[in-house]
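In this view, the complex is presented without one of its protein chains, the others remaining in place.
Labels for the chains are A and B, by order of writing; each one numbers its residues from 1.
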Amino acid sequence: MLRTLLDRLATTLPALAGVVVVSFLLTRVLPGDTAAYFAGPAATPQAIAQIRSELGLDRPLPEQFARYVADLARGDLGRSLTTGQPVTADLGARLPASAELTLFGLALALLVAIPLGVAAALRQGSLVDHACRVVATAGVSLPVFFTGLLLVYAFYFVLGWAPAPLGRLDAFASPPPTRTGFFLLDSLIAGDLETFRASLAQIVLPGLTLAIFALAPIARITRAAMLAVLAADFMRTARAAGLSSRRVVVTYGLRNALLPVVTTLGMVFSFLLGANVLVEKVFAWPGVGSYAVEALIASDFAPVQGFVLAMALLYTVLNLGIDLAYGLIDPRVRAAA
Amino acid sequence: MTAIPLLDIRDLTVEFATRRGPVRAVRQVDVTVGKGETVGIVGESGSGKSVTSYAVMRILDRAGRIAGGEVSFSGIDLRAAGERQMRDLRGREISMIFQNPRAALNPIRKVGHQIEDVLRQHAEAGSGDAKAKAVAALEQVKIARAAERYHAYPFELSGGMCQRVVIALALACRPQLLIADEPTTGLDVTTQKAVMDLVTSLTRERGMATVLITHDLGLAATYCDRIAVMEQGRVVETAPAATIFRTPAHVYTRKLVQATPRPGVSLRDLLPDGAPTAAAGRAEGAGAPLLAVSGLVKEYPRAKVGLTRPRAAEAPFRAVDSLSLSVDRGESVGLVGESGCGKSTTSTMVMRLLDPTGGSIVFAGEEIGGVPAARFARHPLRPRIQMVFQDPTESLNPRWTAARAIADPLLRFRTVRGTDAIRARCEELARLVGLPVDLLDRFPHQLSGGQKARVGIARAIAPSPDLVILDEPTAALDVSVQAVVLNLLADLKQALGMSYLFVSHDLQVVRMLCDRVIVMQAGRIVEEGPTAAVLEAPRADYTRALLAAIPHPPV
Partner (left out) sequence: MSATGTPALAADRPRTGVSATLAHAVSVVAGNPVTGFAFALLVGLVACAVLGPSLVPYDPLASDTAAALQAPTLAHPFGTDQLGRDILSRVVVAARLDLAIAVFSVALVFVAGGLAGIMAGFFCGWTDRIVGRLADTIMAFPLFVLAMGIVAALGNTVGNIVLATAIINFPLYARLARAEAAQRRNAGFVLAARLTGNTDLRIVLTGILPNILPIMMVQMSLTMGYAILNAAGLSFIGLGVRPPTPEWGIMVAEGAGFIVSGEWWIALFPGLALMLAVFCFNLIGDGLRDIVDPQRRT
């Protein structure tokens, strides 16, 4: 198992290297004078020059790169002009909010999409199947920020069921003591049901928005994978051996069909981490996405670059996790590793 | 045969719903199987033989349904039986084994667990003794180290081993009837024999009845008591296996019997009566051989290793190991061996599509082994070595008409110039290979398998090659089409004076087409000599094993 883990880690190294190189390039291709950008609009020429040498921009590119990597290794992503804090600290403080939202949305999507996809495949051509098709096509066609706005209008403005789309908690409520950084979990740990309810009310709409978005690819691939598996030879063997339909569908069918679903999760995460930015903007969610958007509007580039790099690193780790999970389900991968 | 048959199929009709309305795959089929009897259902692809068995098991896919007739098993009406009742019958009373054994097993479940699933389903084992019984089932199909193999996944086992597991799974609950659907297709001939012998001994031991579904009349006649021959959804003849080769009654059976390669039969005999007989014999090769290969080696690096593994100095895998052979002018040489023996690697290197690791290839007195495969396309000798591929469908560009495919070598080698001249040459070639000229403007998907094979042959002979490599040219074809194509190849060789290097796994076919045969095993030649001598008095053990594995139907 340890060997598998190490092998997998080794395979992510090139991807990590690629991420670092691209991130570095993105910091050096800023139009015009990078130092001027980092110095801000009101900087004097002296200040710009100082920043240039501080940033090492007067050095040859390989040296700049080495310095960039060294900074990264220390966790130094620069300083935000708007908050005045190190970008790493800012991102760290906001990451739990984003993670909670993303995972909540993903869990919601999985809970609906997998049963839907399986049911659609088992009853091909039925009402469920058509419903699955509509959901899958509509889901990929809905701009995620538009879904969010529609939900806000319906559930906040018209029905009044949801609280105002303004962050993780009511302005007057105090957040639960930090344990995991996830308000839902922390409030439960603290036994504070009031806060739990309040944060649940806040997260439902943005979570739902993300879930609707992630639903489509998961349902689609589940249906396709299940259909492919249902047509497989070994399913015929299982049926010919008289196994109960429950056993045939679940042990023989679903477990095999989950393999492509797990693979697709990588793509789903890619979509979710992107959609997160838009959803956070719509719901004023205080996560890393809205942090990046605010910085973008203020032409504050260090946070934006830090955000891109952090998301790429996070995504690489998630993909590693998916690979390992896949290995747990599929003995063939374990053997090949 | 007992008075009351175990399985009684009467008037069975199966329909499939398609976009163009229902299609009848099986029409009014009658088959009976007595207790302990082995019945073969033989037919070419699309004859409805497999569908019949799926209908019996009631495992047709969604689009298929039994449209008429009766199926009864031990007096139970299978057509009227409920799904629960069927489920109890399947696996416990009637079992099935399938083609492509590796795909027939759940790829991510241990084989032992898959056998346990069946045992538990039919209450043949509880949680306490399931494992022991599963191991016992594996032992019964003669799997060595069964307790260890219990934990194996299908991908860790060979094809033949997987088929043993499928058999163990099918026989675990001691059913009365076993339906074997093409159980050995895709397996090597020695594996085929092992699997068939195992099935026969196990079923006989237990007094079980067996239905063997196959395209291979020879195989069926060897292992069955009675044979039902199917054509286009109908049973055209049912006869005892012992007499079917001697006295086939139906015209289709006669054709099938005739087309089946078997000992003591020449190429001509495969065709229906009245076919013109070409003069036998071969153009004698004189002087230096056309092709002389010596010390040919192809090595592949072993599978990649992970970063954490020590990169041991493992020897590379030798697919072809210092192999020497020669082909004279006008001679046809058979290269025979089981899958993975290196015969295709050898032919691809001779074809100059793959660079050898070492050794020399001398063609028409010129060393061509050193010319990189990538540059050989423009070599003056290129037109003189051509090839006919294994899969006729895959060997034709789907976007080209038959005429365009045949014209391609003419256009590239500029042997013929001008649109009209090229068209005329295409038509001439089409006539030569027996392809109706009006089919020349069709695309591959509009041609039958035999027609596509003819297009492939026409393309290969278009540049008037000296050497044609035939890579299992009939492996993907039905037996009646195979007979026609083999004769065509023999005629063309006679007419055009080409040499053949015939790569095949089938000794019977090689015997009929080739003057000399080379038997390969694990990248090396184990025996070579004149075909008749090798087949009648094999010297190598491996050749003997190969010959013994060929089904010997009562002729």
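One rule holds in what follows: a contact is a pair of C-beta atoms (placed from the backbone, for glycine too) under 8 Å apart; a residue touches a chain by one contact, two chains touch by 3 or more.
No experiment lies behind these values; they were computed from the predicted model shown.
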Full-complex contact with the absent chain, from A:A10, A:A66, A:A107 or A:A138: A:A138
Residue of A:G181, A:G274 or A:G321 in touch with the missing chain, whole complex considered: A:G274
Contact residue for the chain not shown (choose from B:A292, B:L488 or B:V519): B:L488
Candidate in contact with the missing chain, chosen from B:L353, B:V371 or B:A533: B:L353
Chain not shown: contacting residue from A:R52, A:R79, A:R220 or A:R239: A:R220
Touch list for chain B against the chain that is not drawn: 19, 271-272, 274-276, 351, 353, 374, 377-378, 382-383, 385-387, 389-391, 394-400, 405, 408-409, 412-413, 431, 433-434, 436, 442-443, 445-448, 450-451, 456, 459-460, 462-463, 480-481, 484, 487-488, 491
Touch list for chain A against the chain that is not drawn: 14-16, 18-19, 21-23, 26-27, 29-31, 137-138, 140-146, 149-150, 152-153, 156-157, 164-165, 220, 223-224, 227, 269-275, 277-278, 281-282, 292-293, 296-297, 301, 304-305, 307-308, 311-312, 315-316, 319
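The criterion applied here is as follows: only the chains that are shown with their structure count from here on.
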Mean-CA-position distance for chain B and chain A (Å): 50
Contacting residues of chain A [partner chain B, same complex]: 3, 6-7, 10, 124, 231-234, 236-245, 247, 251-252, 255-256, 259, 329-332, 335, 337
Residues of chain B defined as touching chain A within the complex: 57, 59, 61-62, 86-92, 95-96, 98, 100, 103-109, 117-118, 121-122, 153, 155-156, 166, 169-170, 306-309
